[in-house]
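Below is one structure. I have some questions about it.
With one protein chain withheld, the remaining protein chains of the complex are depicted in position.
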Amino acid sequence: MANAASRPRARRAPRVIAGLFASALAALSLSMASPAMADEVALDEYDFRIFGIVELADEPIEDVRLVITGNGYEVDVETDAEGRWAVGVPEKGDYDVTLDEDTLPEGIAVIDEEDETPNVREVTVGQSGSTVANFFIGQGERNTTSYLDQVLDRIFNGLNFGLLLALAAIGLSLIFGTTGLSNFAHAELVTFGGLMTLLFGVFLDVPIWLAIPIALVLSAGFGWLNDAALWKPLRKKGVGLIPLMIVSIGLSLAVRYVFQYFIGGGTSQLPGATGSGGSIGFFGLTWIDVGSMALSVVVLVGVAYFLLRTRIGKATRAVSDNPALAAASGIDVDRVIRIVWVMSGALAGLSGILWAYFRPGVSWDMGFQILLLTFAAVTLGGLGTAFGALVGSLVVGMFVEVSTLWIPSDMKYVGALVILIIVLLIRPQGILGRKERIG
Amino acid sequence: MSSSVGAQGAPIKSTGLHIGEPAPGVKKVDPIIVADGITRQFGGLMAVDVEHLEIPRGAITALIGPNGAGKTTLFNLLTGFDKPDSGTWTFDGESISGVPAFRVARKGQVRTFQLTKALGLLTVLDNMKLGAKGQSGESLSRAVFPWFWKKEEEAIEARAMELLARFKLDAKKDDYAASLSGGQRKLLEMARALMSEPTLVMLDEPMAGVNPALTQSLLDHILNLKIEGMTVLFVEHDMHMVRHIADWVVVMAEGKVVAEGDPHEVMANPAVIDAYLGSHHDQDLGDLDTAVVEAIKELADDDADDKQ
Partner (left out) sequence: MIDWLLLLSNAAQEIISPTTAAYALAALGLAIHFGFTGLLNFGQAGFMALGAYGFAIATLTFGLPVWGAILFGIAASIVFALILGVPTLRLRADYLAIVTIAAAEILRLLLTTNQFEPVTGSANGLQGYKGGFAALNPIPDGQYGFGPWVYNAYDWWVRLFGWTLVVLAALITWRLMKSPWGRVIKGIREDEDAVRALGKNVYFYKMQSLVIGGVFGSLAGMIFILPRAVVPSNYQTSLTFFIYAILLLGGAATVLGPIVGSVIFWVLLSFFSGFVARAVEAGWLPFMSSVQAGQLRFILVGAAIMLIVIYRPQGIFGNKKELAFVK
């Protein structure tokens, strides 16, 4: 929302190209369907619907974009000349309706004193099968910031995002290094941290400074449980690495929907996550952003100290390097792996908590949303190297955030994934990976 | 088999392979491989650093040396499975530096691996058939139409069965290769390599993990390759075997060729003893020492036997 000033220009080029493309093709074809954005979407397809009207002082506003998400479903819609819109949704339940403020006329915004994110509304499709979602629109101030400020703002955001990604990525990388497992269920370790904070901090009303440590301890325990209940027995059974990877995919799917089973498809906020008063007056940063970054750095330094200086940390690196040799030289490989899982669980949990403040919100698939970016970070840095994962995460985080200056935000993950593929082309071993015999 | 064995039960050795005094890099009368200036580093460690090496044609050459001497790395480099930091080499007078592994194999230089690579979930017969070169049924466009390749396939199968019979694996032709014993897999891998009708066979530790009962038959098979006109280059730890069948020995230590020559002379060479004894100082694994001591003992025993 901070880049209203520059975004339209950046966006125009692709629009124009797409438009030229489309009109050229229209000339070729008589049967071309008019592909204007619909004001009624998927109504025939699904039985349930959400609808509404966008007006300013009884005057309808046309072409306002709304995104409806929930229950694993996402659709967007634009208002018609009467300001009306309607979408079909696949099932009953909670949905988030987000009004894209960039598509409102200049000087207009969604206003609600009570709500910190007034342009997002949660609605429930209940027994009646349909529900209304309307917004309070008024003359309002959306920040318009200078280009330089936007760049710095994005850089800080990218740093913040990269650091929290690194917490998840290092765990993923250590597990890969010590056990060879590409753990797709790592996403659920991330979500678990956010969920436990939600459970204690919101549902059970524990103060947040206590809820977070509780969540971290439980996350560490969850990591231990993952290993003890599933991966260790499978290792003992001698299951190959590729089957293990597929088991992790099954686990990820099952656990993710278990989460949804209990908390539903909506997004819940952690205490203070959307506080507007927390700004420190420096490039739109809030105290939460600063705290999040500081915490990430402290923890990452701690992990580095652990790996480089402590006995068990050195053992961990030895196991990553060559498990057979490590075992032969008297290192208790099982113990090292157990510690890695506990640590990865806690790190992923912390990453989830910070991610919940960054997005903001806790949802059942929040970890899965960044799973690919985490894998991208680990691969970029070099598979199995903890410090590579850190570098890779910062690159990915920075790229995702800064690229939104030039590319539309709904494509920001595309850039990071494209970078991943390009890096693999030029430097398959990753940024910090050791050159092995490849192919 | 009897043709490979001399009157006293010892194999007939090829001699007169080199020109001039045997020393590292000595010229050969008729080299099949000529390598120059090959180096390969792994993270600062010089794994291979060979100035000049020639492998004699039509003979059995052994490549020996302590653990970590760079034997297998040199093998990988010569066969295109690894890329050197520098160096050129020729096979049959034709430069094959930088040529990918599959093309090297097509030129008639076929190899086996230290850890046997029998294709476990293919039958023994399929393993063999895979070895044959230039099959038209291996092209995607013809694969769907059996009449293009039926005849060829029958001929390949006949040849495969012949080889399997020679290697005493014919009874197992329909078993999965995974069900074979370690020694049988070594035999299968060697037989499969022969399906491609190579001119140079490179064996990486053909004896490793082979049950003693099979050792003699493996040795005979290797000797037979020479009799059939093939050149053999093999990496081995087993000194008895080297002494028994090799016509020429190349000794490597710390990536370099430290000695070359006739097996008996080479093993009396102080540089070789030194290489075996001196190599383990920087190794952490305690069990290396005993392995080295064993090797030296074997050498001494063999020499004692020979003198009797």
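Points to keep in mind about this one:
Note that the chains are named A and B in the order they appear, and that numbering of residues resets to 1 at the start of each chain.
The definition used in the following text is that a residue touches a chain if its C-beta (ideal position, glycine included) is under 8 Å from a C-beta of that chain, and two chains touch if they have at least 3 such contacts.
Here the structure is a predicted model, which means the values were calculated and not measured.
For the chain excluded from display, the touched partners among the shown chains of the whole complex are A, B. Contact with the chain not shown here comes from a single listed residue; of B:133, B:166, B:240 or B:256, that residue is B:133.
For the chain left out of this panel, the touching residue among A:56, A:111, A:202 or A:253 is A:253. Although one chain is not drawn, the whole complex shows that of B:23, B:45 or B:143 it is B:143 that touches it. Note on the undisplayed chain: of the listed residues A:155, A:234, A:295 or A:327, the one touching it is A:234. Listed here are the chain B residues that touch the chain not shown: 79, 81, 100-103, 105-106, 110-113, 117-122, 126-127, 129-131, 133, 135, 137-140, 143-144, 146, 149, 153, 176, 178-179, 189, 192-193, 195-196. As for the chain not pictured, it touches chain A at residues 11, 14-15, 18-19, 21-22, 25, 28-33, 35, 37-38, 41-42, 45, 65, 67, 71, 73-77, 91-93, 182, 234, 237, 239-240, 242-243, 245-247, 249-258, 260-261, 264-265, 372, 375-376, 379, 383, 408, 410-411, 413-414, 417-418, 420-421, 424-425, 428, 438-439.
Everything that follows uses one rule, which is that only the chains that are shown with their structure count from here on.
Our note on geometry: chain A versus chain B, Cα centroid distance of 53 Å, whole angstroms.
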